[in-house]
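With one protein chain held back, the other chains of the complex are shown just where they sit.
For clarity, chains are labelled A and B in written order, and residue numbers in each chain start from 1.
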Amino acid sequence: MQSKISIKDLDFFYGKEQALFNISLEIPEHEVVAFIGPSGCGKSTFLRTLNRMNDTIPIASVSGQVIIDGKDIYAPGTDVVALRRKVGMVFQKSNPFPKSIFENVAYGIRINGIHSDREDMNRRVEKALRDAALWDEVKDRLTTSAFGLSGGQQQRLCIARALAVQPDVILMDEPASALDPIATQKIEELVVELKKDYTIVIVTHNMQQAARVSDRTAFFMLGKLIEYNPTQKMFTNPDEKLTEDYITGRFG
Amino acid sequence: MTEAATVHSKRRITNLVMTSLTAICAVFATTVLLIILGFIAYQGISSISWEFLTDTPKPVGEGGGIGNAIVGSAMMTLLAAIIGLPVGIAAGVYLAEFGKNWYGNTIRFIADTLIGVPSIIIGIFIYTVVVMPMGRQSGLAGGLALAIIMIPIVARTTEEMINLVPNSMREGALALGAPQWRVSWNIVLPAAMSGIATGAMLAIARITGETAPLLFTALNSRFYNFYYDQPMSSLTVQIYNFATGPFEVEHAMAWAATLLLVGFILFINIIVRYLTRKKH
Partner (left out) sequence: MAQSSTLGDKVYRTILFVAASSILLIVAAIFYMMVQSSMPTLQRFGIGFLWAREWNPSQELFGALPFIYGTVVSSLLALLIAVPISLGIAVFLVEQAPKKIARPIAFMIELLAAIPSVVYGLWGIFVLAPFIREYLGPVLQDNLGFLPIFQGRLTGIGMLTGGIILAIMITPIVTAVVRDVLEAVPNTQREAALALGATKWETTMIVLGNAASGIAGAVVLGLGRAVGETMAVTMVIGNSPQISASLFEPAYTIASVLAANFADATDEIYLSALIEMALVLFLVTVVINGLAKLLIMSVAGRANASKHT
């Protein structure tokens, strides 16, 4: 197994409050890793350390290492803009820009200067929308506002937008939590599909979802990593009593 | 790859340039403030004396002061406050307590409209309804003009402050069987009072600096005048007359009067800032 991301001894603080305690974890390439755990245990915080999204919080501080493709992303001189292009992110609530469907996908391509010409741009937007399983639903209304899409479509648009800049890794923070079962199923299928080309880390509150889509699962509690194992093992024969209690719903 | 790299470095430069520019804008604006205040302090301080603060304007070369203008400003501001504060606060209470309907929305819209009306128009209005019937300019006319400016401002801040009072407080008292007016008067209003008071202070600071509505309502006077039915001097109109006149001595007096006026207004603003900040 080759690690795409390896996290070593990561501590995280919001001001004086420690939110993550000494986390070490390896995320293999082309796999889906799910983070589960009770609310407030630090899943989102941890996910956001992987593309340094927490930099935007003034009181946040981090120690330890997050190594992606052999480079510590917290090393001084790291180009955060380039990092975030490589490590894409999809948020809990879909957050399309107030632009057309096309422009939403084109945005990342344009600012990063990925396309060669107009035609190339069209091609890339189409590919991203196809990869996000949205093309057929929107191909006739690309120039209309993204806000006209349903919640599930908006979320897939956000996935397409993230795919369009050709990341290696996609971080997803409860991407389906605001969606109905059918839209959720579409996202789940998409995640499994995308794993061929990307490394995916997904936060979820839904045990079944973790079991369905992920290869490995990490269970967090109160800022600590309790157990990290292949999903199959995790859900059938966990090492830790706490994990078993959580998975079987003995506490919330 | 190299192309991507140039795109990237171009973006970095744009980012750096634009983020620096915004910082420069902020520095520029604060510098302008400091320059303005600096000039006022520098030019004004030398002419301030006891005589200046207490005397009336004299013919050029004989000294003189702005004592009557200070008194005039104080008297007209006082009159405006006596009328404007109760009416404004009452209107604000109405908007907050009974104003969630079409009439309240209309009043709210009209109040905002009145706040946006240039103050010179208020002056013209008072001229037609007070000065022309009375046959002369007066402190009364000036004070009324200032009161009209004050009312909508006070009303809107009062409404805002009352809306901040938690509903639980109101419901608690109503549940005890208190009539609505008692709840509003004895519970809600006192709870919002400090906010209303700071709003009132700001409104007073604001009208003290008004010139346009006084120009042809209160006019000006060379003498101490303690009667509201006579033309009355004010700091602002005095500053205007001094500044636009030809004499350097008077220019110096304009700066000194400005120092006094701006000092007062900034003092109130800073106090209010201090008071409202502590609560955060």
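The rule is short, and it goes like this: contacts are C-beta pairs under 8 Å (C-beta built on N, C-alpha and C of every residue); 3 or more make two chains touch, one makes a residue touch a chain.
For clarity, every value in this text was computed on a predicted model and none was experimentally measured.
When the whole complex is considered, the residue among B:Leu53, B:Val165, B:Ala243 or B:Ile271 that touches the unshown chain is B:Ala243. Only one residue in the set A:Ala60, A:Met89 or A:Ala176 touches the chain that does not appear here, and it is A:Met89. In the complete complex, the hidden chain is touched by one of A:Lys8, A:His30, A:Lys99 or A:Arg130, namely A:Lys99. In the full complex, subunit B touches the hidden chain at residues 11-12, 14-15, 18-19, 21-26, 28-30, 32-36, 39-40, 43, 86-88, 90-91, 93-95, 97-99, 104, 106-125, 127-129, 148, 151-152, 155-156, 160, 174, 179-182, 184-185, 205-206, 208-212, 215-216, 219, 236, 239-240, 243-244, 251, 254-255, 258, 261-262, 265-266, 269, 273.
Panel shows subunit A; residues 51, 53, 56, 58, 81-86, 88-89, 91, 93, 95-99, 107-108, 111-112, 158, 161-162, 165 of it touch the chain omitted from the view.
The criterion applied here is as follows: only the chains that are shown with their structure count from here on.
Look at where the CA atoms of subunit A average out and do the same for subunit B: the two points lie 52 Å apart.
Listed in rising order, the residues of subunit B touching subunit A in the complex are 3-4, 7-8, 11. Residues 81-82, 111-114 of subunit A touch subunit B in their complex.
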